[in-house]
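All protein chains but one are shown at their positions in the complex.
Read from first to last, the chains carry the letters A, B and C; within each, the first residue is number 1.
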Amino acid sequence: MTNELPQVFWLFSIGAILLLITGFYCLIMTYNLVRALIGLEILTKSVTLFIILAGYVTGRMALAQALAITLIIIEVVVIAVAVGIVLCVYKNIKSIDGRLLRNIKG
Amino acid sequence: MNDSFILLPIAIPFIAGLVVLLISQRIQSVKEAIALLATAATLGLTITLYGENINFSIPWTGFGIDFALRLYHFSAFILVAASAFSFLFVLYSCSFMRDKPYLNQFYSYLLITLAMANGAVLSDNLVLMLFFWEGLMLTMFGMIAIGRPGAYKTAIKAFIIVGGTDLCLMLGIGIAGHLAGTMTISKISLPVDFLGSLAFVFMMIGAISKAGSVPFHTWIPDAAVDAPLPFMAFLPASLEKLLGIYLLARISLDMFKLTAGSWISILLMTIGAITILLAVMMALVQKDYKRLLAYHAISQVGYMILGIGTCLPIGIIGGLFHMINHALYKSCLFLTGGAVEKQTGTTDLAKLGGIGIKMPVTFVCFLIAAASISGVPPFNGFYSKELVYDAALERGTIFYLAAILGTFLTAASFLKLGHAAFLGKRSEQNDNVRETSLPMLVPMIVIAAVCIVFGVWNYLPLNDLIKPILGEERLAGYEFSPNTMLITITVIVLVGALLHHLFAAKVNGSGYKASDHIRHAPFLEVIYTKAEKRWFDPYDIGLKIVQGTSRLGWWIDRGIDWLYEDFAVQVAKGLSSIIKLAHTGSYSMYVVWSLIGVLFVVIMLMKSF
Amino acid sequence: MLSPLLLLPLLAIMILNLPIRSLTQKLSVWVGVGLSLWQIVAVILLATGRGCTDTWGKFFTLGLSCDNLTLVLLMSIGIVTLTTILVGWQTIGGDKQRFGFMNLVFVAMIGMNGTVMLTDLFSLYIFIEVTAVASFILIAYQRDTNALEGAFKYIILSATATVMMLLSISIMLLVVGDTSFAAVGSAVKQSQGNPLVMFAVGIFICGLLIKGGVVPFHGWLPAAYSAAPAAASVLLAGIATKTSGIYALIRLTTSVFANNESVNSVLLLAGTISILVGAFAAIGQSDFKKMLAYSSISQVGYIILALGCGTNLAIIGAVFHLFNHSIFKSLLFVNSAAVETQSGTTDMNKLGGLGTKMPVTNATSLIAFLSTAGVPPLAGFWSKLIIVIALWQNGLHTYATIAVLASVLTLAYLLLMQRRVFFGKVADGLANVKEAGWGITVAASILATITVGVGVLFPWMFNSVLMPISSFLK
Partner (left out) sequence: MTINIILGVSLVLAAAWTVMTARLLRSVIGLALTSMILTIIMFKLNSPLAAVFELSVCAGLISAIFISCISLTQRLTDEQAATKQKERFSKFWLLPVILVLAGVALYQVHIPLDFHLQAAPSESDVRNIIWNLRHLDLIGQIAILLAGAFGVVALFKD
């Protein structure tokens, strides 16, 4: 197990980095507001994985788990508020297309 | 005397200004009373302080920047002058500014201006001086802005020009302080090497722009129309000249070791000569009382800069004497302009005329001041100009010619102004014009009287006020007896100007009957006939040339104006619209920007590995 | 005295939300005023060395710390929150609405107070997020489409920022094994040559720059500031983003991420670009609040620039400018709130001549803009002067020159604003505009007095108040 550690670490790190890329790609390319939030969720997952990994390889599992739990709670609040805002947008303009949210420019 | 008394000339007007601002507009008389009292108190105080030598210093911000004030001959002299003018203007404004809006702001601005000016004059530390200097800029901005509804454009123009030149002053102060290793003015004595001259030029720009020299003058004529009239008489005509020339004199006399042969001296003299000519030509074609005066306010600065630029004691004395004289007669002229405006409701020369009989006191004051500014003996302007001529001739004939030509044109334009405004045919709506009220007359009369006193007994101000500034050593070996030849030339030039005016008036058909007796006067007739025969044609051509150059001057003037007003604005607008276009409002775009930013930061941090 | 700064607002929220709403709804505003005033008093007590024993803190392991930088920030949080509450009192109609608003302000207060007192990277993330969530809701509070747009952009960019910060925290955890400032600080110092650590430092700074709205991370800022309800934009522009972005940056670069050459050069560059882009963008705006938003970007640029300079004097300048900026920018936004509530618009093309109608707003706006533009003797001048002097002394002459020149631009656009809104002819349909209500005018007067007071008293404050700020630089 111990000699596998760097490999495990690097494997999941690659996974997390790819999740990061996926999340940003989604955030940038999509026009749908809900999908943008899904992109954010993927980013959050990537970061959670990073933190757990860091705890795992340094042996500070408890701390890492504590941080991860806090992080999950905070992110769920953020997403809830964001979804609320998206719903309000839908109520106002009957659409969740991000291209319609460009009134404030310049 | 307690040293901290030196703080009072700054504190009294400043506090009074704040108090005035807080008082309700309804109790107008209280405001006026406070303003009058405060300026009177300042005047009395500065007079008692005159002749003292006080160094006052308390620690201030650190970095070797102390709250250092220094009272000596020069600063005390400027203090007295500034306070006296303020007192007279407040007195005058009590009548003039009545029924005008924003009155509360006007008095407080005026008082704070006085406080700032006193502070700038007294400060013995460059940074402290800058502090007051900038404060002055603010009150100036406020004063222009409270004039007419459209005055904001002018105010901003003034602000930009003055702000830009103040930036130069800052730079100059920075360099000078760096070179000298101290910010204390009285300890600075710099040679004029490369960096030194750079510092000098930057500070000079700050000084002469405050004095209103070409090419930093374009806001003054505009302000003349927009701003309240006492402001014009107060700031551009008197106080700013005092300050600007004071600073110029300080830097050229004390801070830098200037010699008569240096290129800076030539530069100053050239600026002076150009200012004289360009502005006076502009003045000649003006059709508005106040605008005409404003251009003269610029033109006369040329003499002061020319005088100081000669770096000869006689020239410096002349420049400084001219400064005080100019403050006197120009403010008197502006005050007559204000009186005319108040009584007739206009300053357009086409609508004026023939009111000299209706307003005799104003007219007489105008005559005295106009004679003074034209350099007619024995009024004060004559003596100071003589000294400047003398110095200019010593340094180069061309400067002398420019100066004497300026005198000629000045005289011509004032003859025109006087003729058009006070003499000639009176239009019907001016039939009911009456002499203006006493509070407005008193300052005019006082100033006009001082003009005569300083002219006839010119050794009084020269010996008691001006000469101590330079000190005994520098004056050793100089005589100040008027040069007979120069006086003769001046007189001839003045007479020429008069003749020109008569002819021009006749040719233009404005019926100036009074010319007849001069035409047949025994001595003048010879010249006059000659003039009609030989001089007239070149004269006409000369007039065309003058008008052509005036036109050219106008274009240069507008060109400089354009540079300030349009070019800079257009560049800023262009950049702004590019940046605005980039902000498309799309959040994904902003995320991309952020990621690019992150990438850039990471590369910058990692490149060392 | 420290933990109450967190716990009292929390307690206030709890009590206010007990099922006795009919009573508490009326009380909420007074509780808010009381809390913010208490915070100001507490800061003064702490600064004079009294009340340092933290009785309540004994029951918790909070790890709070307090130095002069914290005190400055706590002070400005108190002042700006007070004005926000006053403005909200005036501008938000209906007891119920106001009650919700006050609750959110309290949450934001907890977030900000926590941010400035904590000593742990992960806690920093949490409290920044608390402030941010409260801000999202405050922006979207009135649910008009523009406000929702602003809030949504803020959420997206803010989430990007948190991802950066968390990534950095996980790397720190990996390298250091802990997230407290002390541990991370010493580890960073030891592993100067470690590229992974530098990477972590870099992305954390980027996250904070996004939060602080520095170019090119500023995309959310104009939308969020200009679309937020009047009272919320005061809080947001005045202090919320300054605490979560700029304060954290100052704290981390000075005490945790050890003064580092390449970090400094990044900050210098970002600051300069911010100053210029913000100023030029502001010139072209026709919306009052959006101009102020860009102006905010530009002013933050000065702080970042000073921070990048890195000398003690520069950091004093940065902190001083942060304080001044929070005061005068709140003041400008309070004025915009006055204009918005009285005239119903913030479009400067439709405004004009309000100076005679709204004398207090006019006068305070004049003070604020002169202070922003750095005109002596107002507070903004001194902080800019210190920054420029520090830059110059450190040999960064180009940056100093740009900083000076940009203040001319600041003057230009704010002058434009002042002229188009307050001077000139009264615009059509604004003939019946009156001065804003007492809440707004009182708030504006308080802020204006502080700006003028700090400016005038500066020479005497310099050695006694300002220089000691640098004591946290150790």
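In the analysis below, contacts are C-beta pairs under 8 Å (C-beta built on N, C-alpha and C of every residue); 3 or more make two chains touch, one makes a residue touch a chain.
Values in this document were obtained by computation on a predicted structure and should not be read as measured data.
Every visible chain touched by the undisplayed chain in the complete complex is listed here: A, C.
Checked against the full complex, the one of C:Val43, C:Leu104, C:Ala237 or C:Ala443 touching the unshown chain is C:Leu104. Contacts to the hidden chain, counted on chain C, fall at residues 6-7, 10, 13, 60-64, 100, 103-104, 107, 110-111, 114, 118, 120, 122-123, 126-127, 129-130, 133-134, 136-137, 140-141, 143, 174-175, 194, 196. Residues of chain A that touch the chain left out of view are 1-2, 4-15, 17-19, 21-23, 25-26, 29-30, 32, 34-35, 37-39, 41-42, 45, 48-49, 52-53, 55-66, 68-70, 72-74, 76-77, 79-81, 83-88, 90, 94-96.
As a working rule, only the chains that are shown with their structure count from here on.
Using the contact threshold fixed earlier, the set of chains in contact with both chain B and chain C is A. With A-C and A-B as the two chain pairs, more C-beta contacts join A-C. With centres defined as mean CA coordinates, chain C is found 27 Å away from chain A.
Each chain gets a centre from the mean of its Cα atoms; for chain A and chain B, those two points are 67 Å apart.
Residue positions 27, 36, 101-104, 106 of chain A are each in touch with at least two other chains. Contact of a single residue of chain B with at least two other chains is seen at positions 580, 583, 585, 587, 591, 595.
Residues 580-581, 583-588, 591-592, 595 of chain B are the ones touching chain A in the complex.
Those residues of chain C whose C-beta lies close enough to touch chain B in the complex are 152-153, 156-157, 160, 164, 193, 195, 198-199, 201-203, 205-206, 209-210, 216-217, 219-220, 222-223, 262-263, 265-266, 269-270, 277, 280-285, 370, 375-377, 389, 392, 404-405, 408-409, 411-412, 415, 419, 423-425, 458-459, 462-463.
Taken together, the chain A residues at the contact with chain C in this complex read 20, 23, 27, 33, 36, 40, 43-44, 46-47, 50-51, 53-55, 57-60, 63-64, 67, 70-71, 74, 77-78, 81-82, 85-86, 88-89, 91-93, 101-104, 106.
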